[in-house]
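Just dropping this structure here.
Excluded from the complex is one protein chain; the other protein chains are retained at their positions.
Lettered A, B, C, D and E in written order, each chain numbered from 1.
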């Protein structure tokens, strides 16, 4: 493990996903899933999100498009909330999912709009 | 067909994909694929790309992420060249595909980098 | 928007998905998802389902196969009920999902059969 | 192996895919891929295509939709030619792929139209 | 149907998925899904799992990787429990899903770890 990359990743992950969520993920980790938590924090959040060549807002746009295409509703909800934290407006999120309708198909868009509305409601409560 | 939406779509499509490419697509269209050309021009390029709520550069970012996730190499190459026309730098495109490695997996990223290099070479020649 | 295409789409959508479902979707729409409702009604239901070159029954067959392949359970359930409205029998729906087992794999078929049974039960209640 | 199912499958496979193609596939099979040829002939073509509950034309419609969604260009080309043998017209095939544009996304449709045109040309030559 | 293949498949299916689960599946089968139960038992469990060229443990490894990639959570849970029955340890299952993170992307791994933990808990109760 590269400690500096891990630490940078941990800070970014907390700022995007929420400090409480991330701390709980590590606190509840056991021998089974701790290696995943560590890999994701270093590799995903440190080595890639930690690169300064793209602003976090652009990375959130990308994630919304990719996660809708990949059909991963749990992660999509997490990253809709992350997108709000990174400054995307609801109008911008709507535009992403209209573009999803064209490129990934209408069912991908219908699912994404439903998940986004659930994410907005959760985000309001968590604030 | 909504003529105004179609016309706006045709202009945007030409500006992103290249005037020559689009004119050739319509010129070579026959009864089999003309309805696709018209549907795509009106809805994809007019009704969605034509919305002003997102800049074209952001729409290009989204397309690169979605097309890499969807595993559609022909369209990905078209839209890497479109992204260059919309002002993305090669460094920004590299960052997109590094993020693809994380979210869509390493094979999706390896394919996307190879296609991007082919697209860069074609773009140079077409200029 | 092309008003005639939208109106034709709205009628077809109601006839396939159910008048109540569609009216509720528009009644509960807000600024966030109204543009999706409008796009889907015009583009999906008007511009494509509205074409008379294929009977609605054939379009339902296609949707069952595509939605099973695309792994979109919510939309699949909606379209199993739509298929019943368009005159497919349960035996025909079973045949579709046996063919799904071969081409999309056994897990896609197992999921589709489970969703179909849920859809049949809901359809009975809604009648 | 159930010999009757295999034999029925072999006949159906030849009638849809072309006698020459299938005979060549078995003639060139070696220890590596003969088990696949046998499995596909018995289960895919015998146990499922051999069921009489759906006409072959409907099964071809389903395959075009599923293979476009699954993003399998080689098999899609084989089954566009099979669809022509089963009596689908080019207009019907066009309608399938317009519906693909809506449900699987525009890139899936663009790829499918390109493959269909290649298949039409090969089919003309092979006749 | 090949009776010997079906019978061998039924035994293997019960040994991997659980006798009670399989008996319940057949007992509750109706005209709609009985053909699927029969096809899956003969073709999936008899004709492929019944081949002795790979040990069941290796087949379980493969299924975990494929089902994570295919994004089929219900079947993935069934096969995590099957993998435990076939002798995989939780450490080995963890390694599979870390490799999923690299090849299928982080969201596929996050979903798979969550499902695995649910499967472990169910497995304990069912013992």
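Couple of notes before you dig in:
Going forward, a contact is a pair of C-beta atoms (placed from the backbone, for glycine too) under 8 Å apart; a residue touches a chain by one contact, two chains touch by 3 or more.
These numbers were taken from a predicted model, which means no experiment stands behind them.
Displayed chains that the missing chain touches over the full complex: A, B, C, D, E (touch as defined at the top).
Among the residues E:24, E:51 or E:114, only E:51 touches the chain that is left out of the figure. One chain is missing from the display, and on chain D it is touched by residues 31-33, 35-36, 39-40, 44, 67, 70-72, 74-75.
Across the interface with the omitted chain, chain B contributes residues 71, 90-91, 94, 97-98, 101, 105-111, 113-114, 116-117, 120.
Touching residues on chain A toward the chain that is not drawn are 1-2, 5, 39, 43, 47-48.
One rule holds for everything that comes next: only the chains that are shown with their structure count from here on.
Shared contact partners of chain C and chain D, listed by label: A, B, E.
Chains making contact with chain A as well as with chain C: B, D, E. Its C-alpha atoms superposed on chain C, chain B is turned by 180 degrees; the angle is given in steps of 5. For the self-contact between chain A and chain B, the two sides draw on mostly identical residue numbers; the shared fraction is above half.
Note: centroid distance chain A to chain D, computed from Cα atoms, is 40 Å. Listed for chain D are residues 43, 48, 91, 94, 98, 101-108, each touching two or more other chains. Contact topology of the protein chains: fully connected, every pair of chains touching.
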